[in-house]
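Of the protein chains in this complex, all but one are displayed in their positions.
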Amino acid sequence: MKPEESLQPTLQAFFELLIVGGLSLVTLFWIIPSQTEPSDNFGLSPSMVPTVCVVSIAMLAILQFFSSFLRTEKTDKRQQGLGIPSAIVASTIVGTILIDTVGLVTGGAVVAVLISIVIGERRIPNLVTIMVSAVFLLLFVEWSGL
Amino acid sequence: MSTLKKSLVAVGIAFTVLAVSAPARAEYPEKPVTITVGFGAGGGVDSITRAASEALAASLGQPIVVKNKPGAGGALAATALKAMPNDGYSLAATISTTISFDPHSSKLSYDIDDFEYVAAFGVFPEALVALPSKNWKTFADVVKYAKESPDGVTYASTTSLDKVVLANIAKSEGIVIKPVPTKGGAEAVAQTLGGHVDFAYSSGAYYSQAKAGNLHVLAGLGKQPIPGFEDTPTLEQLGYDISSVNMVLYLAPANLPKEVKAKLVDAFKAASKAPEVLKLLATRNMGSFVLTGDDIDKQIREQSAQYADALK
């Protein structure tokens, strides 16, 4: 193990606590009170279960923070990049807006083609094939009423 | 979208695009009329609407497209309808309490004045039911029993309307009636059959159990007796000044042109007499009660005022 990596897990654990704990506090003191209405229920009040959830998450986050000192963890071996996933999310959002405004077939075809481009497909014939098959598929979906 | 397309195919129109972008029209209706059902496919509102759509199409001379937009007890469809043009091509099918009750009980972006009311079909046979082994004849016996039990009585509830109705009764009688929330009529009936609650409110799921003698009907909630249980009193007959008349309601955005509304009202009048509609209403024990035009408008407003009072 390289020397700088021994520090990183601690820092990462701290950030994790900061994010999870911070979000919990915001939810607990601001979102839940403003987004639930008090009512004279016979069972539980509407804010009861959300509050219990958030409090337990916060407590578990603290536990997680301390337990991260006790053992070295295997970090996720998945890739660390963010660019590709963000591009896919963006393409899907564009496609959805098109589905909603123009139509299912157009929007759907755009989703398929944009994502192909995002993951590195640049050959025009392949892109056309993907677009055509997406269009046929969507026409079939519309026709069959599925 | 898919159901829309499917129905269109079924009536022989191949390209919706053409229909949607049709040139300016002379006389209503010039293109298919869309009815958005505020509940899922196969449910009561949906099947009655689909049964009526053929008769409607026949008298309007244009196909009827039935779409489903289930959610929030019809409120989602009503909210969407409010934003639609008031040209008579967009209608919604909900239940009457979606309009007369829900805006009072929860914050919604529409109220009763945002719509015109075209017609209402059938009445849900809403009732309070209990196990026969409880030996209660009518709801009056439940009240008597509740007065003697310190913890009050429990009942399986399915809507916020039934909670309001029973909370009002509890207040006027000085008793405790605790609603047990359920996911719907079937669960409410099962909780009662299993003896987990004292009685239940049910808008129709109880009917076959009551016919089989597994459940006893304590009271009807409507103004008319429940078909098949004519001897059972309604809450009004028991002396409570509250009723619930819930119907399948057809509405359009407010300020519909007069001649358009007249045409729609006529078409719904004709559809209400169609045999397939009557047959469906009979299967669901909803009677053959139909209100159209000004009559339904008046009733919806009356109900809305009544519920606004009850919620105060």
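The letters A and B name the chains in turn, as written, and every chain counts its residues from 1.
Just so we're on the same page, contacts are C-beta pairs under 8 Å (C-beta built on N, C-alpha and C of every residue); 3 or more make two chains touch, one makes a residue touch a chain.
Everything below uses one rule, namely that contacts and distances are computed from a predicted model.
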Fill in: Chain excluded from display, named as in UniProt, from "Cytochrome aa3 subunit 3", "Membrane protein, predicted cobalt tansporter CbtA", "Tricarboxylate transporter family protein" or "Acetaldehyde dehydrogenase"
"Tricarboxylate transporter family protein"
Practice prompt. Using the whole complex, pick out the displayed chains that touch the missing one.
Written response: A, B
Practice prompt. Return the single residue from B:E187, B:E236 or B:D266 that touches the missing chain.
Written response: B:E187
Worksheet, complete the sentence: Note that subunit A touches the chain not displayed via residues 16, 20, 31-32, 35-37, 39, 41-44, 46-47, 49-50, 53-54, 56-57, 60-61, 63-64, 67, 71, 73-76, 78-81, 84-85, 88-89, 91-93, 95-97, 99-100, 104, 107-108, 111-113, 115-116, 118-121, 126, 130, 134, 137-138, 141, 145-146
Item to complete: Extract the touching residues of subunit B with respect to the undisplayed chain.
Response: 1-3, 6, 40-44, 46-47, 50, 67-72, 75-76, 79, 105-109, 151, 154, 160, 163, 178-183, 186-187, 189-191, 193-197, 205, 207-209, 211-212, 214, 279, 283-284
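The definition used in the following text is that only the chains that are shown with their structure count from here on.
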Worksheet item: Once bound in the complex, which stretches of subunit B touch subunit A?
Response: 1-3, 5-6, 9, 178-181
Item to complete: Under the touch definition given earlier, write down the residues of subunit A that touch subunit B in their complex.
Response: 42-43, 104, 141-146
